[in-house]
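Other chains dropped; remaining ones untouched in position.
Think of it as A and B in the order they're written, each chain with its own count starting at 1.
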Amino acid sequence: MTQLALKAQELADRLGGTLRHCPPDRLLTTVDPLHEATEASVSFFTNSKYRDQALHTRAGLVLVGTREDLGEVPQLAVANAYFAFAQATGWLRPEPEPEFSDGPVHPAAVLGAGCRLGWGATVGARSVIGARTILHPGVHIAEDCVVGEDCEFYPGVALYRRSVVGARVRLHANTVVGSDGFGYATVDGIQMKVPQAGWVDIEDDVEIGSNTSIDRGALGPTRIRRGAKLDNQCQIAHNVQVGEHCLIAAQAGISGSTILGDHVTFGGKVGTAGHLHLGRGSVCAGNAMVAKDLPEGSFVSGYLARPHREWLASQAALNRLPAILKELRRKSEEQA
Amino acid sequence: MTQLALKAQELADRLGGTLRHCPPDRLLTTVDPLHEATEASVSFFTNSKYRDQALHTRAGLVLVGTREDLGEVPQLAVANAYFAFAQATGWLRPEPEPEFSDGPVHPAAVLGAGCRLGWGATVGARSVIGARTILHPGVHIAEDCVVGEDCEFYPGVALYRRSVVGARVRLHANTVVGSDGFGYATVDGIQMKVPQAGWVDIEDDVEIGSNTSIDRGALGPTRIRRGAKLDNQCQIAHNVQVGEHCLIAAQAGISGSTILGDHVTFGGKVGTAGHLHLGRGSVCAGNAMVAKDLPEGSFVSGYLARPHREWLASQAALNRLPAILKELRRKSEEQA
């Protein structure tokens, strides 16, 4: 891959935008989130939740809407900052073509000692599989993955390129790691794809059930931290972080960039909005739909999720409501 | 496949029914939905929502319940019209046996120029794969499929026979296209399978996440129109139509025959009933459960889904309800 780079002015020209507080010949070579950016990074700011990060970023250039003003931060003001970012990502971080091989294991793959592959398991170029790891038939590992020791992946598990998996991780059948996050910039009602340039990082001692989907980050990683346990059919969106020793029951759906502290527990079918922070040790009862940040040690339920006691009270009231309304009508008629 | 055909009277005899307004020697060679039927078609009418279609159908024979009367329409009145239709479908549109080959690519498959297959990807008889399309390891394309140019299918994607996919379509790992719709006619408490004789038609520029299921039509197609984007773990039932440039977040479930207009947006975990029409540009908030048709440009939420403002108001009222009931009780005691 040749080194890709664009000067700030070139970017401004291509994107039809205006540079502010940025030398036109600044060389930009990559895209990064605001809090991890360096002077060579293009970043973007479209969600006011991250204003603080934007004001303190080290990014060489931040894409913003034309009405936005980040003060002294080097900015490129454009009509649609998110779409501009999608384009910049395509230029600076283009998705490489897949590299297929003639047999199931690419000659440039590295299999550790005692590693066992079922018939038809495939391992891509430059992927490294740790000692004693077991890949059942029909497991597919793409290019540039790193898988630790003593893992076991069941049939149909798919790792997209650049996935990182720790030691002693068990992935059950047909679980997908690293699929594209659901990111589109809408331009005149048409969804333009935002290239998903990040990866998935699954730490040691994680177990994940069958038919679960873990999307890779748009930038940077989606993380499943040490010892977390996820059940079947969970949906983990891009840039989610699941904390250490979380326990996530089946059919959970965690929206993009939401962060679960350590030891968070979900009952079945829990859903969350995106960009939330769920405090350490929070418990979300089955089917809870979490739309707000949760303080440490919360216990919530319901749709929308609220403290469990409050939810119980409102449900009890709701159940009594038809009778109460009838009674009110009777009284009101008596008084009339 | 030999030409299959039954005379109307033969059908009546086999199904134990009575012909009305239909010449007994009319030759019936296929099954079709009411609005697409021709004189050679058997169709059926069991859902009053489609009465208008039934009264104006061109079908050669419509299966109806014995208490039903469609006037001059050629009818076959039977005890269980849906089960009769299942049987007729089995006779006139029998599922062919799968045709396996000795290698991953059937000799009668056609691969376009620059098409690339990962190790172990399989392509069935008479399937045509467009130029430059990439099939990752473990992709399985059955017989008689048509896939356009510049597509990319990730590991474990499965296309059932007769699936049609346009150009530049991306299907993520372990997504299934064309599985049997969930159709059973219940006879004495036993579910009798209704053969699913349709197919799936995915148009150009569609992207679909991982572990999603798109069932084929019972008759005719399930359609995902141009430019639509579906996230992971969506469930698209038989004969659904997803409009152009719809944006459907993860874990949505769209029930049979529901039609989404263009530019419809779903948050995560949205569910819909079957046979609905969701107007162009409708927005369904996360977890909404849609049980009614939606006019163009609707914005709904809740369970059951209603206009978002109404839902917000009812939620606010519900949250205050326990306190209000307490207050009412206090007043009522004061008055007593």
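Operating definition for what follows: contacts are C-beta pairs under 8 Å (C-beta built on N, C-alpha and C of every residue); 3 or more make two chains touch, one makes a residue touch a chain.
Being a predicted model, the structure only gives us computed values, none of them experimental.
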| query | Wait, 2 copies are placed, so what's the full copy count for the complex? | reply | 3
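Convention: only the chains that are shown with their structure count from here on.
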| message | How many angstrom lie between the centres of subunit A and subunit B, each centre taken as the mean Cα position? | response | 30
| query | In the complex formed with subunit A, which residues of subunit B make contact? | reply | 116-120, 134, 136-138, 154-156, 170, 172-174, 207, 209-211, 227, 229, 231-233, 245, 247, 249-251, 263, 268-269, 286-287, 303, 315, 318-319, 321-322, 325, 328
| remark: Within the complex, subunit B is touched by subunit A residues 98, 100-104, 120, 122, 138, 140, 142, 156, 158, 160, 174, 176, 179-180, 182, 184, 186, 189-191, 193, 211-213, 215, 233, 235, 237, 251, 253, 255, 269, 271, 273, 289, 303-304, 306, 310, 313-314, 316-318, 320-321, 324, 328
